[in-house]
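Working notes, beginning with the structure itself.
The complex appears here minus one protein chain, its other protein chains still in place.
After this line comes subunit A, so read on.
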Amino acid sequence: METQSEEQAVTKPADSGGEGGPPQVAGAQAVRPEDRMTLLLRLRAQTKQQLLEYKSMVDAHEEKTPEQIMQEKQIEAKIEELENEVEEAKTAFEIKKLALDRMQLSTALRKHLEKVDIKTSVLMNNMKQILNLNKLIMKSQQETWDLEEKLLDVRKKRLQLKQASERKLSEIQTEKNKQKDDLDSMENSDKIKTIQQKLETEIQITTVIQHVFQETLQISFLKRTSFWGVKSTGQRILPSRKLFCSLRRISQ
């Protein structure tokens, strides 16, 4: 607490002579009345500015600052908010000042034009030159705008053509795929049918051959035993009737 810091003060005498003059020893030289006037005016401007600063501080202090302890982040956010407000107020002020200046300038210009002879004024020449340049600018801007429009149209058409060709190609692709699928399914069904038919005929043929073998075996058995003793053609015909019927079926 007892940190007694050293303090030194150095001063410089005021440059009361005038703008750009060499620094004079204070009070030694006689000061001209014009320099006194400029000094007074400068002091007046200074005092006005300082008064403005004090007033704004008083206004600022009227606003209550929150005394409660806020979190670090909240403080940061609040500070940024306030900074943004300051910036906005500044820009608004600058814009208003610009607008005011423009109005003042235009009235001064109008008054000047009313006073001065219109035909020979340098101002009028300048204004005519400005008007010509503006016309040229507008013309060339219009031309660029037209060219850009044309360019845009060409690009649009190109895009549309691309999209149309894309669509056509995809249609062709789908058609091709469909054809292939159809072909495959058709082939399959045909094949299956013929195969099925062939299978059926083969089965029939094999059954017939089976019966033939069975009959021949029976005949040979009967021949050997000769149980009936009588060689009658009627009995021989009996086992072969089945054979005859199945042969007929096959030939049909």
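The rule we apply is simple: contacts are C-beta pairs under 8 Å (C-beta built on N, C-alpha and C of every residue); 3 or more make two chains touch, one makes a residue touch a chain; residues count from 1.
Keep in mind that, in the parts below, contacts and distances are computed from a predicted model.
A.B. asks: Which listed name, "SAC3/GANP/THP3 conserved domain-containing protein", "U3 small nucleolar RNA-associated protein 15 homolog", "Centromere protein M" or "Two-component response regulator", is the one UniProt assigns to the chain that has been left out?
C.D. replies: So, among "SAC3/GANP/THP3 conserved domain-containing protein", "U3 small nucleolar RNA-associated protein 15 homolog", "Centromere protein M" or "Two-component response regulator", the name matching the hidden chain's UniProt entry is "Centromere protein M".
A.B. asks: Consider the whole complex, including the chain that is not shown, and state which of A:32, A:48 or A:139 touches that chain.
C.D. replies: Touches the omitted chain: A:48.
A.B. asks: Mind pulling the subunit A residues that touch the left-out chain?
C.D. replies: Given the touch definition above, subunit A has residues 3-15, 19, 42-43, 45-50, 52-54, 56-57, 79, 83, 86-87, 90 touching the missing chain.
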